[in-house]
Structure formats: C-alpha cells, structure tokens
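In this view, the complex is presented without one of its protein chains, the others remaining in place.
Note that the chains take the letters A, B and C in the order they are written out, and that residue 1 is the start of every chain.
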Amino acid sequence: MSLYTYLFYTQTSIAQERQSLERMLRFEAELAQAQAACGIIPQQAADIIQACCRIEFLDIEKLKLEIRLGGNAAIPLVQQLTRIVKNNDVEASRYVHVGATSQDVIDTATMLEIQEWMQWFDAKLNELAHVLFELTKQYRSTIMMGRTLLQQAKPMTFGLKTATWLEAVLRSKRRMKGMEILGLQLQGAVGSGNSAIQKEVQQKMAQSLGLPLAHSWHSNRDNFAEWASFLGILSGSLGKMAKDISLLMQTELGEVMEGAADGKGGSSTMPHKRNPVTCAAILANATRTPALVSTLLSAMPQEQERSAGLWHAEWETLTTLVELSAGSMDKTIDLMKGLEVNEERMLANVGMTHGLIFAENVSLALTPAYGKLQAHELVEKACKQSIKQGKSLQEVLATMDLPIADLDRLFVPKNSIGNSLSTIDEILQSYENTL
Amino acid sequence: MSLYTYLFYTQTSIAQERQSLERMLRFEAELAQAQAACGIIPQQAADIIQACCRIEFLDIEKLKLEIRLGGNAAIPLVQQLTRIVKNNDVEASRYVHVGATSQDVIDTATMLEIQEWMQWFDAKLNELAHVLFELTKQYRSTIMMGRTLLQQAKPMTFGLKTATWLEAVLRSKRRMKGMEILGLQLQGAVGSGNSAIQKEVQQKMAQSLGLPLAHSWHSNRDNFAEWASFLGILSGSLGKMAKDISLLMQTELGEVMEGAADGKGGSSTMPHKRNPVTCAAILANATRTPALVSTLLSAMPQEQERSAGLWHAEWETLTTLVELSAGSMDKTIDLMKGLEVNEERMLANVGMTHGLIFAENVSLALTPAYGKLQAHELVEKACKQSIKQGKSLQEVLATMDLPIADLDRLFVPKNSIGNSLSTIDEILQSYENTL
Amino acid sequence: MSLYTYLFYTQTSIAQERQSLERMLRFEAELAQAQAACGIIPQQAADIIQACCRIEFLDIEKLKLEIRLGGNAAIPLVQQLTRIVKNNDVEASRYVHVGATSQDVIDTATMLEIQEWMQWFDAKLNELAHVLFELTKQYRSTIMMGRTLLQQAKPMTFGLKTATWLEAVLRSKRRMKGMEILGLQLQGAVGSGNSAIQKEVQQKMAQSLGLPLAHSWHSNRDNFAEWASFLGILSGSLGKMAKDISLLMQTELGEVMEGAADGKGGSSTMPHKRNPVTCAAILANATRTPALVSTLLSAMPQEQERSAGLWHAEWETLTTLVELSAGSMDKTIDLMKGLEVNEERMLANVGMTHGLIFAENVSLALTPAYGKLQAHELVEKACKQSIKQGKSLQEVLATMDLPIADLDRLFVPKNSIGNSLSTIDEILQSYENTL
Partner (left out) sequence: MSLYTYLFYTQTSIAQERQSLERMLRFEAELAQAQAACGIIPQQAADIIQACCRIEFLDIEKLKLEIRLGGNAAIPLVQQLTRIVKNNDVEASRYVHVGATSQDVIDTATMLEIQEWMQWFDAKLNELAHVLFELTKQYRSTIMMGRTLLQQAKPMTFGLKTATWLEAVLRSKRRMKGMEILGLQLQGAVGSGNSAIQKEVQQKMAQSLGLPLAHSWHSNRDNFAEWASFLGILSGSLGKMAKDISLLMQTELGEVMEGAADGKGGSSTMPHKRNPVTCAAILANATRTPALVSTLLSAMPQEQERSAGLWHAEWETLTTLVELSAGSMDKTIDLMKGLEVNEERMLANVGMTHGLIFAENVSLALTPAYGKLQAHELVEKACKQSIKQGKSLQEVLATMDLPIADLDRLFVPKNSIGNSLSTIDEILQSYENTL
C-alpha cells in the first residue's frame, strides 16, 4: 500500500499479492485434478492436493524470502505446497506439480489475472460509455469554442467533444474484445511438454480454468505486449479527456469543473482555488504508462526457451501498468459523473474575440467570389484591422462593401457549428446499437 | 538517406517524402472530385485541380522552408497548389481545399500510407511464415538443447523452436488483420464538419480512397497508437528470433550461422569471425522501437480539438518506427532464408554435460517412488557427485540402486524431447489451414 | 533531409553524414601520424595515408551498401581508404588502420562530434541566457498571475518566471561543463590494446585530437548515456518554457505571443489565429527526446567486449537526440528574442477573479488572530459567498468585521508579489557573476 494508493489507483483486489498466490495454487489444484482425470496420478492424491491449495496454509513471508534464491515465486510455492501435502499424505505429495515448470504456473496465473481484469475493464468501459452517452445527450447543443493549438478556432458544441471521447471508449471496448491474448501455459521445462502434461491434460486444464489451449509461449511474449499496449492506449485516451477538462477548468476559461467534494481540490495556501485533482491523477498516470509499455516491449527478445532477466522484468511492470490504467478508468468515471458544466461561460467565451472566430465563415462566404487564397488574405486583413481598432470584425467588414448577402448570419454561433449535431446523433445512435 | 540505410532498413519508397506529398495531393484531388460530384464546386474546377495535383509541380524545398511558418506540411502545400491551379485557371483556384483543415490532409495521407504498409507487411509476414514453415518441416526432428536462463535445460528439437517463432508470426498476421484503425479524416477546423465537406462528400472521398468513413479523430489518437503498438510488438517478436540466433551462433555453441555472403560478417581485425551482423541490425531495431511506441503513447493526451506539439511529435516518430519495423521484417526473412544449421554441433552440445541434462527424466522416473521433492533432492545430490567425480550422471546413478527399470532409456536424447514432434505437427497443420 | 528539417531542427552540419565520415578519416590520418612519430610505421607512409584521408575520394554510396555486410561504417571505410592509398603507394597501404578496431574509429569519431556539439551548445546556452537576462530585466516588475495546477493562484511578476527559466539554463551550462565524458577510444579488438597502438601512440592521438586519454570503454557506455541524459534534460527544460508560453498565448489569456513573421503561425482555415508554431515544435521535440534517452540507457548492458545490437542501436538514436535538442535550443532562442509581452492583459487577468486571488493575503493576515486552519476556513467561506453573490471578495470581507487594519492594502497586486523582486535581483546578479 503506497502513500498514493487512493490518489492514483482503484481499490480492487485483483492484482494483490494474495490473489496472485491463490491463482498459482489454483493452477496446482487444477493440474492435479486434470492429471487424475487422465489417469496420470491417483484421484485421491489430486483431491488431497486440491484441499491443500489454500492461501491460509502458505507462509508468505518465507515464500518471499525464498524467491531470492530460486528467482521466481513458483519455486518456493511448490516447495511449501509439497510440504503441506506431505504433512497430510506422504503419497499424495509425490504428485504435486508433476511435469510442469515454474513458468507454467506463473504465466498461467497471469493469464487468469488478465481474464479477471478484462471483465473488470469491460464493465467499467460500459459504465464510462454510458456516462459519456448521457453527457453527450445533455450537452448536444451547448455551444462552446473549439480550440486548436490552444487558440480559439471555431464554435462547436460540448456534446461533440464528449461524443468523440465516447467513440474512443467504444473503440477501446472493441479493441479489448478483439484481442486473442489468453492462453494456457502448460509446457514443461523447455516448452516441449512431457508425458505428465500431455494434450489431454492440457485440454482438461484449459477447460477448468476457462482459458484457450496454446502451445508454448514461454519466450514469445507478443500476447503480453498486446495486453500492455491495450492498457497504454486506454490510459492515453483517458488522459486526453483529463487534459481537455483540466484546460477547460482554467480560471480564465471556467467552462467545466470537477465535481466538488468536501475538501476536494483545495489548495493549502489558496482557499479560492478549485484544483483539477482528479485530472492531475489521470494525467500523471498517462505520463507513466507509456514508459511501462515500452519496458514490456523491450522485454520481448527473450533468450532461448526462458529468459534470464527479461521475463522477470515483466512481473511488476505489468502489475503497475494495469493498476494505473484501472485507476485512471475509475477516476475518469468519477470525473465524468461529477462534471459541472458552465454553459454561460462557454457561450461568453465564444464572444470574447469580438467576432474574429467567425472569420472562416466570412472566408468561405467570399471564396466563390475571390477564391480560397484571396478570400483568406482579405479576411486576415480585416481581422488585423479589427484588433487594431478595437472594433468587432463584423463592424469592420460592414464598411468593406463585400459580396455577402447576409453578413449577420455569419456571426451567429449556432450557424457556425457545422455538422456538430448530426455527427453527435450518429455517434449516439451507434452507441445505442452496441447495447 | 542515412549512413545506415542499408543496415537497418528496407528499400521501399512507401515512407519517402515524395510519396507523402503525393498522398496529400491525392487527398486534394479526390476532395475536389467528391465536392464536384455533390454539386459543391464545378466539375471543371475539380478536373483542373486534379490535373494540377502532381508532385512535379511542387517546389519541395520551398515547401519545407514554409513548414517552419505554418507548422505543418499541408499549409504550404495548399498554398502552392492554389497558385499552380490559379496559373491555369483563376476560377478553379477558388475551389482548392474548400472546407478542409490541414490536419484532414495530413491524417488522411498517413492513413493511406498505413494502408500501403499493411499490404506490404501482409506479404512479408506471409513470406516469413512460409520460410519458417519450411525450416520447421526440415528440422522437425533435429535434436538440440533447450536452454533456460541461458543454461542447458532439456533436449528439444530445432523445429520446435522455429515452430514457436512461426506461431508468433501467425499471431502478428491475425493481429494486423484484426485492427480497425483506418479511417478518413475530413472534418474541418474543429472536427465539426461544414457544408463543404458534408456527409455525402465524406462518403465519396472514403470510397475513392478506399478508407472507411470516420468521425473526427483529430485529437483522439488511439488508432495511431494501436498501429504503433502493432509495429512495436512485431519488432519485438523479430528481435526474439534474432536474439536466439545470435546466441546459437556463439563460438562455443556454433549451432546455427547467418548465411554467408561475400564479405559479410567479417571483422576488420579478426579474419576468422562470422559476426551475427543481420541479427545485430534486427536487435538494434528491437532496442529502438519500444521507445518510439512510448513516444506515440505519450503523445495521446492531445489538447482540445488539435494539439500544440503532441500531434507534431507523431510525424517523424511514426515514420522511423515503421521503417525500422519494416527493416527488421525484411532482414529476418533474409536471415531465415540463409540460415545454416549445424545439426552435428547441436547433437554434440546435447552431450556436453555428461548426462546432467537428463536429470529431470530421472526425477520424473523417481517421483512415483519418492515424491517430487525427494526425487528432486536425490537427483540433485547425484548431479553434484557427477560433477565432482568427473563421471557421467548415468554412471553415478548406476551405483545407487534406484527403483528404475531401464536407466539407459532415460539418457537417450530423442526420448527426452517430450511432445516436441506432435506440437510441431499441430503448428504445421494450423499454418497450412491458414493458406 | 526530412520534410520537417526546418520545423524541428537547426541547420548545422555537425551531425551530417559527410562530417561523420570526415571525422573517421581524421582518426585514420592521425593514427598513422602518431604511429609514425613512435617509429611504428614509416613517416612517408603516414604522410601518404593522411593525404588520402579526404572525403572526396570516398565512394559513399558504395560504402553505405557495404555497411550491410560488415555491420558498421568503419569496415568499408578502411577498405576504401586502403585501396585509395594502395593506388598511390603500395607500401603505404600496408600501414592503414594498423592495430585499431572498427569501434575505435567509430567511437572516437563520435567523441569528436560530441566535442563539436559541446562548443555549439555552450555558445547557444550563452545566447539564450543573455536573452533571458534581458527579458528578466525588462519585465522585472511586470505584474502577472502565478498559476498552479492551471488555476490562478497569486500574483508575481513576469520577470520572476523568466528568471527561473534563466536559472535552469545556467544549471544546464554548469551541467555540461561538469561532465567528464570525452575520451579517446583506441584499444584494438577486445580492448586490450596491442603493440601497434601502445600507450605512446594513444598519447599522441589524444593530443592531436584534443581528447583525454582513456582505457577501453567499448562496452561500458555510461559516458554516452550521460551525454544523452544531458540532452534529454536540456530538451525538457526548453520544453518547460515552450509549455508556459503556449499556455500564456491561449486566446483567453493572451499574455504573450510568439513573434510575428510573414505567414507565421497562421491557420489554413482560421485567418485570425496566431498559433504557437515554434512552441509546438519545441514541445514536439521534448515529447520525443525522453524516449531516445531511454533507448540509450536500454542499450547499456552491452555483451562482453562488443555488443551484437546494443552498440548499433546507439548510432542513429544519438544523432536524432542531439539534432532534436539542438533544434529546440535554436528555436527557443528565436522564441525568446521575438517574444511579444502584453502587460495590459497580464494586469487585466490579475483582476478577473474579483479579488479571490488575494484570499491568501487575508488568510495570512488573519492567522495571528485565528490560527492558520481557522483563518483558511473563514476565508474559504468568504470566497464562496463572493462567487455566489457576484461581489468582490473585498466587498464581502468588508461586511465581516475582521481584525484587519487596512483591508485595501491586501488587494493591491504589487503588495502581493512576495519577494519576486529581490529573488529576481539575486538571479540577475548571479548571471552577471558568470560573465
């Protein structure tokens, strides 16, 4: 438990140490059962082994100390398990972990963990999609400035912004569903299998663990890397939303606000501030996840049938990566649920350039007469005049005798939001189609 | 053209500067045609614009200089194109690039580039899969040591190694096919569209360019990040093969060799060496690609409707990443095609521990009688004795009166390759099923 | 020459391919001369070799093709050089590159390049420091909002901001001066030296090339990694300045502006915008450099006496890293030289919260009477009331009968800039002391 457990992370037990050990024990229990079902070990031995596969029986501190000697968690776990079984039944202890290798236990346990995470993320992605769907419906027509390179550009609606976020979330969902990354690892010392873990055993194990069958991927780690990439991409998409909100929360924009909670976002010295605390956490996570993905990619060229170091580099990296991504996921849902939208400030900000942001409308209106380039240059000149003279662009243009029928129309914000509404409606519809 | 063009890269023109500019011109030509087809601009103007969209007409050096001013390649390209059209037909020049924004041009051009790369990689993945299929068939039964943590572990066959590589390649192929990352970008200044680039225009553009329709993804870059991840994963998988081969090429192992070419792999001072030059290039690329992926993930939280810096960070990074990945792809095909396999050395190396590598066989054989742990300990003791006395493990064990019927059988390499052959056959079959 | 040569980079020839080859030729020429001076090869041979070490004599395209075979640039370079010498004097050709190894040539050439870059950066850091010194003097007392977590916090002066930038630049300068990273590489095949490159030869080479003597660092690359880190840190510091400026340029803040140049910062569709184009380039570079540093750190665990891949990963990575860093350096100088500061907007923005930003002043003034926590809470309440009632904080507080003598004084911006001016003066003085 780090000092920042509640700031950056979500409170799920999936990646906790006990859960990890339990999944390894589950591997050993199911292996024994599968081997018994195939007549490789006695059924009674399998039952005793299974009964002994309980986290309460392990001496976890001792296990941790011994990892230093063997180099991975499976070695002391199997040793302890064997002794526990032996204390119950000497005969049965002969049948623990037969034919399997340490990496079989660890990799399969990780697959089971990923499986749990995928369910977790699926539910959370659904929840976030739903919140964004609601926000999009609610603010479908709320006019705000679109901003490019941090400059006011053209009006749009807030619903268009949330709709593009929603699309990113839906793509993440499809991306996760599309991955074929799960697979049982049960291949023995060098991935060649042996008589104790033959095909039939593998099939029974795969079925009982709910994992697809696979050949050895002991040192071919592309599936791990794909899972890492999915998480990195997701964290990036969530970071994009937090970036937007933190910018819109700036005192000078004031268009949205993180939901208030007692004591939330306050500064120790400036009582008036409303800091984007949740955004900061999500952005911090999005700053950290890319490097963790790169570590897992760097760890891919694993030597021969099992790596000396690269495999080991995966363990904690993957855990931190998934925990940060899950933290961002949860926090983004909170952020969106509590979001306070200031429609007045949004509209007020549309007006702050005295019409300059409608310049493109004028350009487009002049293009038939002058062509794109000349229209652009003419309007650029008018803009400079407007700034210099402190007049609105509309006033400046009114004096210029231009071939435009209804100049006023070009300066009405809701006439300048392009296809925002139809785009939003398509996205809302496509979301509903996924339900 | 870098000094190392031929060492790290492949010689395709896909990512070259001229091709990039041609794809942008293609965007402008097809935009005009789509707008003409929808009655937004005159057909004649569209035809003139299209005729002017030729790379030969551009002043590329001037364009590069002007990128410094506008901040992206589309701005000076549209300016030059407009002038070129104007020189031919003043009227037509009014209809260049109407309603589109710079990022529409650049992002769509990148999508077209990715599309070309996907075809390129598909063909290359097929070629590599085929070579690995052939290698696997050829060396299906060639006995070699499996090695874990760089230590001799248990025998397997060389075909099993190449078969697991083959599976990684087939997964890469499916991974690429499964990605839905392509999409037309045609959404105007802030992604809201406008009357000049309405739905109908987008549909025609999408069709003529062979890209799926999409809503604005100007600042939601997950699809780019997924493409980057795919490349990073692929480079890692190829790096894994090069890592194995470079290790197997060690003087002390001598089991495989990069194909000889006149002057290849020589050292300037040691005429006898056969350096893993191609492996070194592939490994260098696999060392560089993870960081490039992380850059593209770091660039995801793009501000508002267009980023000031993060979008710009993508351009060259994506190019370097795809070029390194393609280089590795091509070089791995060469490597595998030319691979020299020394079956004698492989077999000789199996014998070098005087039977120690068969210890697990003995452990397994003793497990029914003693249980896993005790069997393990007994064999460990025998191994230490064998090393100390300089005798083979088999000799040591023979003196120990163990409950093993046929000790010799446990020391025959081909009896110790587990399910290598059946695993290989499954993988070969699954490859053939993809054809 | 990439499409974006002028956007992200500076135009120096230091890292260009011809310069790199010339530095390798310089190595060969000086090696021959040093060996002649030590009586190891004939002086006449050395003179002929030196005369042949001219870039014009090389067939560069052929050299590039042959790098593919030998795996590094030195092998074909030495081959070509030997042939060139042989065409002039068969006897002399026997004395080319005697006793040296490829990596000696390449690493030493890189050291010579770094030496040139250090001079380049030293001059540029001086130039940037000077511009920041001038900006700091000019805007020493220009009141602006300090902003934390993107929220208005407390007033300060613009000079304080530029002064902290200046300090970062001065630290970078000292950091570069403090590095002991340069060293001659001349150690032969495995770093053990030999009679042809004995100590005396090394000393003469080191002297003629202006490099410190060093023992073999063929596969101990910490000095390279330190150079990379220096560049990464510098790019980050420059990115920080660009980040600040791009945020201050936001339409809603409008406090500073990149200098105008004809056509600079315009948008293709929004003629009124003034995009932070230079900032975007510097930020793009700062997004890319961290990953390149990580590549060079990842490349450190090089195998034995020369790596198969990690050494190769350094070459282009180091070049891109230094070129991006130099680009940022140059662009930041331009940015600061042309910076337009809008003092009116700065002051106006100080007033936009109707006094809320002075809340800490009130807190501090109330602390003697109420204690920090209670004072904070009281002021927090007043702030909420001010926002709710649309009144200034000063008005709200005036109705609350507080133990504060002169409430007005607390709301005068220049009374709230803390020690800004004395801090600035110290920094200006410390800069002057460095001259």
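Keep this in mind: a contact is a pair of C-beta atoms (placed from the backbone, for glycine too) under 8 Å apart; a residue touches a chain by one contact, two chains touch by 3 or more.
Please read all numbers here as calculations on a predicted model, not as lab measurements.
Among the residues C:Gln50, C:Thr110, C:Asn275 or C:Ser298, only C:Ser298 touches the chain that is left out of the figure. Within the whole complex, the absent chain has one touching residue among C:Tyr95, C:Trp117, C:Trp315 or C:Phe411, and that is C:Tyr95. Across the entire complex, the residue among A:Ala37, A:Ala308, A:Leu347 or A:Leu428 in touch with the chain not shown is A:Ala308. The chain that is not drawn here is touched, among residues B:Ala291, B:Val322, B:Ala365 or B:Leu410, by B:Ala291. Checked against the hidden chain, the listed residues A:Ile67, A:Met118 or A:Ala398 yield one contact partner: A:Ile67. Listed by residue number, the positions of chain A touching the unshown chain are 1-8, 17, 20-21, 64-71, 73-75, 78, 97, 100-102, 188-189, 242, 246, 261-270, 275-277, 279-288, 290-292, 294-295, 298-299, 307-310, 312-313, 315-317, 320.
Against the chain not displayed here, chain B makes contact via residues 145, 147-154, 246-247, 249-253, 266-277, 280, 291, 294, 298, 349, 352-353, 356-357, 359-360, 363, 376-377, 379-380, 383, 393. On the side of chain C, the interface with the absent chain consists of residues 71, 79, 82-83, 86, 90-91, 93-99, 146-150, 153-157, 160-161, 163-165, 167-168, 171-172, 174-175, 178-180, 188-196, 198-199, 215-217, 219-223, 225-226, 229, 232-237, 239-240, 242-244, 247, 283, 286-287, 289-291, 293-295, 297-298, 300-308, 360, 364, 367-373, 375, 417-420, 422-423, 426-427, using the contact rule stated above.
FYI, only the chains that are shown with their structure count from here on.
Centres computed as Cα averages put chain A at a distance of 32 Å from chain C.
A straight line joining the Cα centres of chain A and chain B is 24 Å long.
Residue positions 71, 97, 188-189, 242, 283, 286-287, 290-291, 294-295, 298, 307-308 of chain B are each in touch with at least two other chains.
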